[in-house]
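The chains shown are only part of the set, and none of them has been moved.
Naming follows writing order (A, B and C), and every chain is counted from residue 1.
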Amino acid sequence: MRRDSIKKTGGRFAEIFSKYGIVIVLIGLVIVSGILSPSFLKLRNILNIFWQTSYVGIIAIGVTFVMIAGGIDLSVGSMVALLGAFAITTVNAVGDSYLGVFLAILATLGLSVGLGFATGVAITKGRIPAFVVTLGGMAIYRSLVLNFANGGVYMSNSMKYSSMGMSFVLGMPLPMLVFIGYALLAHIILNNTKFGRYIFAVGANETASFYSAINVDWVRTWTYVISGISVAISGILLSSMMGSVSSSSTGNGFELDAIAAAVIGGTSLSGGKGSIFGTFFGALILGVINNMLVMLNVAVYLQGMVKGLIIIGAVLLQNLSKE
Amino acid sequence: GVAIPAADHGWTAGMVWWAKYAINQYKDDPSVEFYLVTAKEPSEQIAQIQALLAKGIDALVLNPYESAPLTPIAVKAFREGVYTVIVDRGINSEEYNTYIAGDNYMYGYLAGKYIAEKLEGKGNVVIIEGIPCSINTERVNAFKDALKPYPGIKIIAQQPGYWSREKAFEVMQNILTKFPKIDAVWTGDDDMLHGVILALKQAGRDKDIILVGGAGEKNIVKMIMEGHSLVQVDFTYPPNMIATAINLAVMALKGESLNGFYQKGIPRKIILSTETITKENAKDYYYPESVF
Amino acid sequence: MNEEVILETRGVSMEFSGVRVLHSVDVKFTRGKIYGIVGENGAGKSTLMKIVSGFLQPVEGEIFVYGKKTTLNPLKAKELGIILIPQELNLVDTLRVYENIFLGNEMKSRFLFLDKKKMIEESKRLVKRFGLNISPLQFVYRLSPAQKQLIEIVKAVSKSARLLIMDEPTSALSEREVKNLFNLIRRMKEEGITVIFISHRLKEVKEIADEIIVLRDGRKVYEGRASGLTEKEIAQLMIGRHLSEMYPEKSIPKGEIVLKVENFFSADGSVKNVSFDLRKGEILGFYGLVGSGRTELMETLVGIRRKSAGRVTLHGAEVNITSPDEAKKLGIVYLPEDRKTAGIVPILEVYKNITLMNLEKYSRFLLKKDLEIEAFRRYKEKFSIVSRGPYQLVKTLSGGNQQKVVISKLVDTGARIFIFDEPTRGVDVNAKHQIYHIIRNLIDEFDATFIVVSSELPEIIGISNRVVVMRNGEVAGIVEGEGLNEKNLIYLATGVSEEG
């Protein structure tokens, strides 16, 4: 907690290194993996990593908004199952047409806005800690999903819907493109709009924001809506790719992965700090680790160890790069 | 009282479904009342059983989350005079009334044997296993045992799919990129097999490959029934053993005996055989209304 | 004659947790006038200002804006042109200067996008108008409290205000910045803007205000033209009795050198080649303009910042201090300039804040709470801290009373060398008087030694034996005796003589 931990030494290079430390860590990981297993660097595998990362990655983007505003969202994992299941059920009800798919997506987005809004209101107006509300949400959403399917699987009857999630555009998997596009959009919202500015302000200093006549509750609430929308996008992509949602397992643990991606990318749990840039690469680092474990055929019981050490190491390296 | 692990993947969800199914059979029978509880962790399950015992149940049907940790409480129940039926995972004690279980060893072994014979002793095999835990280990070891006599068969990858479709899909995608030639894939259960099939389709490599899952998930059984080109067999590890166990407990309380048994009491140990599902017999294993 | 009333309160009362802090206050602010509001710490000045700018809702009473009864909220107040610069600095540290200036008031280009370019340019212009040399892209956490204060003013001025409320804007500023600010206020007055100015520096209030309002214990006790009152009379109105001599007689240092600093550099380059010594029982003042590096020097001395070179000798032995903890063990304690971030622990109780640095004294194995409470009562008495009791949270004290709590904490350590950075920031005349006498007592009774950093010229002249003047991180000169006068200090601090 030194005052001078924020000093201004170093030149241009140090600055780049500090800002893009996470990219350098990622590149380092890729190089090491590439050397250890050449097939890691195949274009196909790189695309796969992006693809597989995109589901948690999109959610992590939403969670980043919440966290920068000083909140937390533990409900995303169950919510992805709920919204995915809702999308499938809706398509099944409406019928296998483009219109049906479109309507289902719209309805799912609508539901996600509603859920996010309710969460936000409970937190800001009910003054219940975000941890409690979203922990409750996590239990409630999962319970709903399980209940309607009796623990079983929601299966899509629509070929149109299922083919969407598997489709390739310009040689790239759709989820990957959505992930990149969504990240860009989120980056712009966070850095180039009034709303984005307010999110930072509210998370960093609620009182100061209040004295700047910012409607703190409103800003907070909307971050949960954004989180909800992100979950909806991810849930739609995931359920259409799998053609199904398992009420018992889909989305389990996503909340921790999403928060981890954000934190690795430099978002602070106490608010006011973070970037979509960081979260994007944080998510990719997690994706690369998961892929690498398979590619290097790391023994099952040691995977946790390797993963844990790399995550800690990745952040430590970023810190060192800032010196 | 019926205590089982929570539904956190397809098979456990199947077990919950079958438990509810069995309980539902007795809904018009005023003489029996059921408490169904599910746990996410051994000590939670212990807590639930303690609560059930405090409630004053007469019979306990227990699928232990893990054998050893649940042993003391199961023994306690037995000693309190509660009719105790242990399902699937055993406990480390003989102090119970009835034990009914699937056969993990044969479950892995038969899959291995089938693959080895189909490959005629030569080829590259991928294992996608479940969540690391003791029954998973037992199955995987049995699978490898079955492959031992065939030095020509190589296990080129062994990775966990955590009994999840999505996870298995992802892992299989990665494995497919790494290995240009894969001859057979064994997944720890049928849920993961769905993920694998999807990955194969997506990569356009859904041919010339032998796929074996396990446990008799209804859609896989249906595929076998309809003569799927890649999935031709399945090995049972039926979640409906919980329904059997519940029935046994009720029969025991009512003093009934099993049809066809000359003995009065309920058998103490029942190991269900691992049955092989093929195109011919698939319809006997197909429960469309079940969730697994 | 323009007698248009901008805002008026009628019977406004306020209470916190059932305790009245404002009793039926009626005030009236007319167009184009400058109002000075004075009162002791905790008199209710800030509370009243928060009410008229919509940040607090009164429990009783009405507010009229342009003669119309209005229920204010922050947004509405802003729209009506009522702008508050709060007493406690409220900038977002992790945002840049220009982002803070336009926070809540962003300029937009097409669509919803921010027009960063325009905001940066505009900020540059505004900042320059204050003679400030700060890049709009600088992060606010890098600024000193004084600079932050100026940015707060810039922020408020950038909005189109009709009633501008400044709650102690000068407490962190030195002569030159105050002068700039007053010029600005006069200009605004000419434009017909009404300004409310709160300060404990009565000289300033008298200089700038047309009208003076005095609050005492939450009641308005005086209202009238500023020209008719002397400083002494204002002080008398505030505290309700006569105030004796402000500064105690100066002590005579014992001559023995307790601390010697030679060729001292800080790692970040803001302190360069500083040398001075400190004699037992003396008060060594440090004067300089904003950003002259006084705070940085002190923070480096006690190990908060890193030093890069230099020798520090304590009682003849060389020491290397790398943390406030080590400094404390050597009997040196530091009163931070930035009370809000470095001084108080806002969500802890008052008594816990007072004993925080000296818990050894209050614990054997367990803490002795009755002793702590006793300490609270002692200091409450000593500094007349306005507090509902030991259990009040420090963040709910008035600004000046928070400062008194921090000073109590330092005094309670029983250290022998005290470094006080702007000790009387936001403290009322009466309490200032008490603080000076306590400093004197510590010197007389315990041979304590003081370094006092201050931007307030009368104060630094009134209490110091010698004064070190700093400019651009270096010592510009050390004055004592006859040479210790305003002219000399300003000359050394700015490098230019008053005439030139």
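Assume a contact is a pair of C-beta atoms (placed from the backbone, for glycine too) under 8 Å apart; a residue touches a chain by one contact, two chains touch by 3 or more.
Just so it is clear, the structure is predicted and the values come from calculations on it, not from any experiment.
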Labelled copy-number formula for the complete complex in this structure file: A x2, B x1, C x1
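Please note the rule applied: only the chains that are shown with their structure count from here on.
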Chain at the geometric heart of the assembly (C-alpha centres): A
Whole-Å gap separating chain B and chain C, where each centre is the average of the chain's CA atoms: 72
Where chain A and chain B are represented by their mean Cα positions, the distance between them in whole Å: 33
Rounded Å distance, chain A centre to chain C centre (Cα mean): 44
Multi-partner residues of chain C (each touching 2 or more other chains): none
Chain A residues counted as touching two or more neighbouring chains: none
Sites on chain C touched by chain A in the complex: 55, 74-75, 77-78, 84, 86, 88, 90-95, 99, 103-106, 108, 112-114, 116, 141-142, 267-268, 299, 304-306
Of all residues in chain B, those that touch chain A in their complex: 7-10, 12-14, 16-17, 20, 129, 132, 157-160, 163-166, 169-171, 173-175, 177-178, 191, 194-195, 198, 202, 290-292
Of all residues in chain A, those that touch chain C in their complex: 2-4, 6-9, 188, 192-195, 197, 200-201, 204-205, 207-215, 272-273
